[in-house]
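Left out: one protein chain. Kept in place: all the others.
Letters are used for the chains, namely A, B and C, taken in the order the chains are written, and counting of residues starts over at 1 for each.
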């Protein structure tokens, strides 16, 4: 290999009408659609038209002369900025679920409890283009919001949102993994187990210890093995030269995740 | 939607010669290649040939009459069971990196510090089949082990392992994300920044606070914004009916992750 | 011993004019002086005179018919309710310091950095009546507030508050333990070491990692051994039948505590 590598002819992503941008200024961020319009903030008006055709990473001055930068939104940003009438599963938990459930391109995943679609969005982004996510949400208003969120993120085609109560049965069979995020997971374990390939993993997310106990017992009864319950904590560190310290406040609890594997026992 | 869904004609994954299986018995797990051979454990000898052509999730009795179950290995299992002459980045940290760096199918990712290839394996599993991972490792013995690990996991074709010191320059340009996992991240920040698309994210993993301070300062100097430093903790809960409690011991620290975004400032 | 024990003739503590009471209603608490007056809250007016001569634990109805209960304030309550123009050391940290520094009745303790007097109050409460606390505070306004807080808690006679910069020297000799809570602990380590009995312990509290590193290095240079640095985290659990879970938010960081022991090396 050469020490002075050859420049390859790739181009930066440029910002096009209708694309999502993450506008950044002084630690604040806004998820926006690019377009020929202006955006009003407490730091002045930003003329988004100036960004059209420019590279991500570009700065633009507001009317009050503050620097705003157009960043490329990531899956993390999409999740954190989606419209959420419900509690969402946070990226810290989602990340672990992806690895434990082997959510990789091409997989078919069954989700019960779409909610606002935060986890759905992550699942779909990972299984695309050849995989698919089937997600059940019994409350019509949440199914609607989730569908809109998935559409905004541009991944609707990889998801089937079903406004149906999964405790009454699910249509899918031989899915690669199952994830449950509802208040009473035990009510859907029989149907989702019917849908899951043997030897494959399931995850269930619950805020309380009591839900965890009840879900774990039901999973054992259904022949699941390798049960593992965890909680995942993320601590933010304030890094400043000579003054580095963990931040004072943290989110200490979102929920517990139970992982288990279906057997033929 | 119907309450009694139609059965679709999908088949379970069956175990074939040479495939990886995760053998499970009483809380212990072994990652093995399926084949016509026997496997010796403290709970007796397992005749793996009995599993050939069977579905995952199937149980088999050992010579000492213990039940062993063949599970489908997940990305998590592959990472936790790989050969590791180095410290690895753990799934809890990898999961968060995947979301923050938008590591999704089709992306081109640059990694510096292959180590044993744990993170590389996760990156490759997520960007495949159309994306690619370029990973630099200056120590030949680790580059070799990582290549073997990637090969065993069946994802070599999505990774280019380069036995080269990235502080001397990298060949790639316009990659979608960069992740750094070496002892002195600041030595490679200039070359990897040249490789990264503007507006796109970078992550750096370091065990000590001092590394974090130095890396964060270097990133700011290079015009990165939206710096965030976190540590991710996973706590295992022992769930037993009427006796549920967090486990006594936990891994309290692996390292800190710094996230940042390249700008054109 | 008998199964039906004899009643001994002890009386409950009764509430007297001028004593401190902790008034409790629906999860809120106020630290007050008992007296012939009324106390105004958002849940109505409480006639404190009704409590005079009554036992602690007694309830009284407000003008809006809410139940208020007069509790006996503990050291914890005094600390959490004191007037605090500065950051205080929290009970979780104070408790550990008491045990590690052997702050027991009769001991003579040297403190540098009185601040609002939270830790001072705990130290004095533990060493009384035969011990004493010597505390240095260079900012006159804080020395004044601390003195008032100690007076309100009724333990002034066990404390000498010195409005003096301890980095210029301290008068005490052969104290049983030293505790430092200032921004630049290393500036006072020489004087306080002169004051401390050999073989005895010192603690220093600091919010940042950088302060900890610098203080630890200075302690080693002065011949201290058995250095131990910890952070203490308290997590609140919301206990409700069938809905028990850790609380969402927690105070994730107050500071690090370094413990060390003076030697004659």
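Here is the rule we use: contacts are C-beta pairs under 8 Å (C-beta built on N, C-alpha and C of every residue); 3 or more make two chains touch, one makes a residue touch a chain.
This structure is a prediction, so every number in the text was calculated from the model and none was measured.
Student: If I consider the whole complex, including the chain that's not displayed, which of C:58, C:87, C:148 or C:187 touches that chain?
Tutor: With C:58, C:87, C:148 or C:187 as choices, the missing chain is touched by C:58.
Student: Among C:70, C:88, C:133 or C:189, which one touches the chain that has been omitted from the display?
Tutor: Checking each option in C:70, C:88, C:133 or C:189, the one touching the absent chain turns out to be C:70.
Student: List the chain B residues touching the unshown chain?
Tutor: Its contact residues with the unshown chain are 207-210, 231, 235, 242-255.
Student: Which parts of chain C face the unshown chain closely enough to count as touching?
Tutor: Touching the missing chain: residues 1-8, 10-13, 24, 27, 29, 55-59, 67, 69-76, 79, 91-92, 94-102, 104-105, 122, 125-126, 128-129, 162, 164, 168-174, 197-201, 209, 212-213, 216-217, 225-239, 241, 244, 256, 258, 261-265.
In this text, only the chains that are shown with their structure count from here on.
Student: Can you check how far apart chain A and chain C are, centre to centre, with Cα atoms defining each centre and the answer in Å?
Tutor: 44
Student: Using Cα averages as centroids, what's the distance between chain B and chain C in whole Å?
Tutor: Computed from C-alpha means, the inter-chain centre distance equals 47 Å.
Student: Counting only Cα atoms for the centres, state how far chain A is from chain B in Å.
Tutor: Distance between chain centres: 18 Å.
Student: Among the residues of chain C, which are close enough to touch at least two other chains?
Tutor: If we look for residues of chain C contacting two or more partner chains, we find 209.
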